[in-house]
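To start, the structure under review is shown below, and the notes come after it.
Every protein chain but one is kept in place in this view of the complex.
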Amino acid sequence: MSQFLQATIYGLLQGGLLALIAVGFSLVWGVMNVVNLAHGSFVILGAYVGWKLNSAMGLDPFLGMLVAAVVLFAVGYVLQRWLINLVINGPIFITLLLTFGLDLLIVQGMNIVFSADYRSINTSYAGDSLALGSVRVPVGRLLAFVIALVVTFALVALVNRTRTGLSIMATGMDRGAARLMGIRARHAYALTFAIAAALAGMAGTMVGTVGTFNPAAAGGYTLLSFVIAVLGGLGNMYGALVGGLLIGLVEAWGGQYLPGTWVNALAFAVLVLVLVFRPSGLVGRAYYAARQEV
Amino acid sequence: MSSEARTEDAEAIERAATGRSAREPAWRRWLPFGLLLLGVLVMLGLQSQLYSGQERTVSAIFMFVALAQGWNIIGGFTGYASFGQVVFFGIGGYFTAVAMSHWGFNFWVSLVVSGLVSAAFGALIGLPLLRLKGHYFAIATLGVAEGMREVVTNVPQLTGGGAGISVPTVGKDATTHYLGNDGFYLLYLLVAALSVLVSILVARNKFGFALRAIHQDEDAAAAMGVNTTRAKVSAFALSGLVTGLVGSTYAFQQVTIFPERLFDVDITVLMVVMVVIGGSGTVLGPLLGAVALQFLSEYLRRNFTEVHTFILGAIIIAAVVLLPQGAVNYVREARQSGEWSLLANVRRYRL
Amino acid sequence: MRSKSKSLSLVAVVAATTLVAAGCGSKGEKTAGSGGGSGTLTIGASMSLTGALAREGALTKEGYELCQDKVNAKGGADVGGKKVKLDIKFQDDTSKPDTAAQLVDQFNDQGVKLILSSYGSANTEAQASVIERNGQVMADSAGADNKIFEKGYKRTFAVLSPATEYAASIIKSIKELAQPQPKTIAILSADDGFSKTVAEGGAAAAKEAGYTVLPTQLFPNGTSDVSSALTKIKGDKPDVIIGSVHLVEGVAIIKQAKELGVVPSGGFGETVAPPTPDFAKTLGKDAENVLGSSQWTDSTKGSDKYFGTAKDYAKDITAKYGHAPDYHDAEASAACLALVLAAEKAGSTDADKVRDALAGLDTESFFGHIKFNDKGQNVYKPMSVIQVQNGKAVTVWPTDSAEAKMIWPGTKQ
Partner (left out) sequence: MTATPVLETRGLGRRFGGLKAVDDVSFSVPEGQVLGVIGPNGAGKSTFINLVTGHIRPTSGQVLIEGRDLTGAKPWSIAHAGVSRTFQIVKPFRGMSVRENVAVGILYGRKATSRMSQALEQADEVLAEVGLSRLGDRAPGGLSVADARRLEFAKALALRPRLLLLDEVMAGLRHSEIEPSLELIKSLKERGLTIIVVEHVMKAILAISDQVLVLHQGKVLTAGEPRSVLSDPRVIEAYLGQRYVQRREEGRS
């Protein structure tokens, strides 16, 4: 029983972090119909920023992640505004390939700059854990989890309440109409991508704090973002949250009760089944279901 | 989407140029086949010029020609971007390895059966997945491929799991003796030629018409009597067949294979890159793309040992931005419109 | 249609010409690069400089480079009475077995018959079969999986102790030194071939030593989340947790064991993770007292004419690369050394002669005793067991080369 509880707690905490990683990915996909294969490399890039700040000037990662967010925001904005926008109207595999090229570039770049050594951001407290009876709740992951939730809700608020957010949504739903309303699509897109990158960066710093990372780890986070975005229904930010938690739990439980490493197959099985039986995602319908290029 | 439409128009001008009139002279109908034959002969002649290791390098080019052509059937002609295409490569490879090491099949039987098994698998997953469009199909197939890798990893008694599986190639339990670089050069050449042949046939026969129609407008195709479900599934199975044959050959050549490599998403991506850079939906594009990209990456690897993937990434980005429609289509359009400037070309997909 | 066919023929021609060109190109190389007789001893090395194994690949390259420097500093290797400079050709196999194998073939074209292995068992295994076919010779610096040596290959020689020793040596050290003696041992392992072999070796040794061994728990190779494996064994309260891991999973086990409150009464042992400096760097104080096994430490016994002792070697690495030596460095240098010594012994760079010389090689070195059994494994060199003490990995076993006493129990309750 305590085993089950432990796994559940751990899965939930992990899931929160995954959600924060995936929510931006989902937003980009929903708004501009771009599947960003370089998303995972943003996560790792963020982790390196946090790590550098921590190892160079001893900045606490939970502050460092704000810097990471700013840096990645800038990177994201530039990439979208002056590169991805160049092919945004192309068939899907054009954008897929472009972002794949970006991924190669960033990952290999990090290899050259930071080397392929495994890194981890050390804090005095992140490794400690609160004991609830037989169950342990690791402090670092708990913090990350809470932040992930807060940021996700903040994002939803931003998108639904502020002018910027609305302009993004509008552009996502109907670019033509948005333009008529005087929204500059290029800017709106660049903002969307920048926000996604910033969130990935923050998440990355936390990933680096609770775990280990090196450039090669980027691909895994991109894949997870896929699964979660689809589960939640693309562009649906609450959906991404639910999807993240769900995957966290599925993997924790699967790890407990499946033999060998079958758990790895689990996430993908879920992905394919959801796509086949409920392509608009588990959580209501995707904001942009209409934009599946039918 | 209107944007889609705009891009299609561009392709239209080009493809219409190839629109055959009813009164096509016989010799022209046979030309592509003749050229294919010529190409094969040239490659056979070339073999004598190569060292054993270069044969292997060139074999790798043949391999990717076949892989690119395989992807082009579903991704290029039919317009369904399969991002899990490597699953057929893996299944073909593992079926061959398992059949040869556990069930005493000889290679040639395994080769054929592996192809058929991959095709069957394509049909099987095609039925549900081909109802999905665009990114959804892309990601569903990706999921299948990644999942299949884990499955293979988790049945070690059959596949050797993460430790890999070895095909017996020497001694008494070798069902077929190892072919050596000479043999594999010929085998890969055969497979590549076969894939091009399939591609030529698809491009010009009734079936190809159906696929192109589906690519352009699935509703209209159905309304004109095309059984779109059957056509799509057949296309997926056919591309699975080609890809599976390559996987089988690869497994025998490698002797020992591992799940990470046989289901490596990079292989899928390479297929797509080659087709897109060469020109999707054409026979020539994938051929050109595969040859060009293989030469390029080989050259980079030899001369920029440390940073070659970095450079490759940059080149892919440049290619995608400058030649989004692929070299072949770009040249055709330019011929039609007389507009050769790449910058003008960039405008096509720009926001 | 027309444009299609035209360009199709074009391709055929282009391809043909370029290929022929390539052919001629490397014909040139052949005369230039071929080792036999000429003033240089040419060795081909396919490295994992990019891709998943980039980190280990880079270290291996350091080891090969240092070997080249050292030998050439002495004016080169003494082959058949004349000094020949060592010339190692590096190529990147992008961590992919097929490319690694292809590179061996390409070296063969250029007349390069002496090969230094890539990193990791998968790559090495792929290379070994080609080596065998081409009649080349390979010194294996990092492919330790016993599977490679069960195939009857006659031309691949591994300087390192076989995989089965990695965990087993830790068990042996505990059996010999630990007080109080543990009862239950849990083994966690990554799911790649090498790690599994290591785990099997460990389990066997533990049973032999009379410990209760829990069923081995697997997790994905390269994962940074091993929580489920830990949660599974938590209930059984093992006294020792042995991880058959690489650095990343090793770090994860310690981090997450702490998070999950999994505290073995005895301690942790984690094969190759603790010896790498990053381990202590990454985990800080949590790394204290974790046991690890290493192919080599700077207190390994023995010396040779090129590298001197292990201590000298450590100095040289630190001087040249600005970091403490990693056992990957040493493995690589040792493999290179073995080839050089064999060539000298054979008095020739001819592949067959060098192969026979390697088979008969029996020498001391900074890496310890180098001698191969008929399978090509170096079973005569014991592995060292180290323990992280005050942030530094110190040798605690075998006792004759120990720098410090084993701290036991390694964990504070």
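A, B and C label the chains in the order they appear, each numbered from 1.
Operating definition for what follows: contacts are C-beta pairs under 8 Å (C-beta built on N, C-alpha and C of every residue); 3 or more make two chains touch, one makes a residue touch a chain.
What you see is a predicted model; the values in this text were computed from it and never measured.
S.K.: Where does the absent chain touch, in terms of which shown chains it meets?
M.R.: The omitted chain makes contact with B across the full complex.
S.K.: Just name the one of B:A221, B:A251 or B:L351 that touches the chain not displayed here.
M.R.: In the complete complex, the chain left out is touched by residue B:A221.
S.K.: Considering the entire assembly, which residues of chain B contact the chain that has been omitted?
M.R.: Per the touch rule, chain B residues meeting the hidden chain are 5, 8-9, 11-13, 15-16, 19-24, 204-206, 209-210, 212-213, 215-217, 219-229, 281.
Basically, only the chains that are shown with their structure count from here on.
S.K.: Which chain pair is joined by more contacting C-beta pairs, B-C or A-C?
M.R.: B-C
S.K.: Per the centroid of Cα atoms for each chain, what is the distance between chain A and chain B, given in Å?
M.R.: 31
S.K.: Go ahead and note the Å separation of the Cα centroids belonging to chain B and chain C.
M.R.: Going by mean C-alpha positions, chain B sits 36 Å from chain C.
S.K.: Could you say which residues in chain B touch two or more other chains, in rising order?
M.R.: Residue numbers touching two or more other chains: 153, 306, 309.
S.K.: Spell out, as numbers or ranges, the residues of chain A touching 2 or more other chains.
M.R.: Only 108, 260-261, 264 qualify.
S.K.: Looking at the complex, which residues from chain A come into contact with chain C?
M.R.: 3, 6-7, 10, 14, 108, 111, 115-120, 122, 127-129, 131, 136, 138, 140-141, 210-217, 251-252, 254-256, 260-261, 263-264
S.K.: Which bits of chain C are touching chain A when the two form their complex?
M.R.: 50-52, 54-55, 58, 191, 218-220, 222, 224-225, 227-229, 231-232, 234-235, 247-248, 251-252, 255, 258-261, 278, 282-284, 286
S.K.: Quick check: in the complex, which residue numbers of chain B touch chain C?
M.R.: 17-18, 20, 24, 28, 31-32, 35-36, 38-39, 42-43, 45-46, 49-54, 56-58, 60, 153, 160-164, 166, 169, 171, 178, 180-181, 250, 254-256, 258, 260-261, 264, 282-284, 287-288, 291, 295, 301-302, 305-306, 308-309, 328, 331-332, 335
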